[in-house]
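Of the protein chains in this complex, all but one are displayed in their positions.
Let's turn to chain A:
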C-alpha cells in the first residue's frame, strides 16, 4: 500500500494495462492487486480455495459415476414432482435454480445501490436476497425429506448405484451450508447498512476494521459464488 497516501487524495499513479501491467503489478514490491482492497482480494482468494473444494466433490462424483457398473439413477425421474396429475421432470430443481438466480440479481442491484449510498434500497435488496436464499434452503430441505422418505441413503437407494446418495447428500449438503451461512451474513450486512454503520465507518465487532460500503460488494462476491457453484451442480449432477 506504499502508493496510497495518508489522506488518499494524492493524484493516482497511472497503471499499465495488458500483460505488461500483470508483470508490473506482481513485481512492484508493493501490493499486487492495485484495483482491489485487501478485503476484496482475500475474499477472491477464499473463493478460489472454495472452488477447489467443490471441484474435488464434483470430481469424486464423476469418478464414482464413471467407475460404477450399476446403472446411475435417472435424475430427471428422481427429482420429478407430481403436480396437477402429471409428473413434471426436475421441476423443483428448476424452481430452485430460478430462485437462486433471482437472488443473485437482487444482490448485484444491492451492491450498485450501496455504492450510490442509497441505504433504503440497499437494505431492501439485501433482505430480498436473504429471503430468496432462505427459500432456496427451504426447498432443499423439502427435497432432502422427499428423497429420504423414498429410501435414499448415503449407502444405497431403490433405483441403482448406491454412490448416488453419497454424492447427492455431500454435494448439495455442502452447497446448502454455504447458502445458509450466506443468508446469515446477508442479514448482518443488511443490519449494518440499516444502522448506517458504513456511513460512519464504524469498526466491525470481529475484525475491528472500519466498515465501508465495499463490504456489501465483498458480501456480493460470496453470494454470486454460491450461485456460480449451483450452476455447475445443476449441470453436472441434475442434468447430466
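Keep in mind that, in the parts below, contacts are C-beta pairs under 8 Å (C-beta built on N, C-alpha and C of every residue); 3 or more make two chains touch, one makes a residue touch a chain; residues count from 1.
Keep this in mind: contacts and distances are computed from a predicted model.
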Query = From the names "MptD family putative ECF transporter S component", "Acyl carrier protein", "Quaternary amine transport ATP-binding protein" or "Cytochrome C oxidase subunit IV", which one matches the UniProt record for the unseen chain?
reply = "Cytochrome C oxidase subunit IV"
Task = Would you mind spotting which of A:15, A:153 or A:195 touches the chain that isn't drawn?
result = A:15
Key: Touch residues of chain A, complete complex, unshown partner   = 1, 4, 6-9, 12, 15, 17-19, 21-22, 25-26, 32-39, 41, 44-45, 47-48, 51-52, 55, 59, 62-64, 66-69, 76, 89-90, 94, 97-98, 101, 104-105, 107-109, 111-112, 115-116, 200-201, 209-214, 217, 220-221, 224-225, 227-228, 231-232, 234-235, 238-240
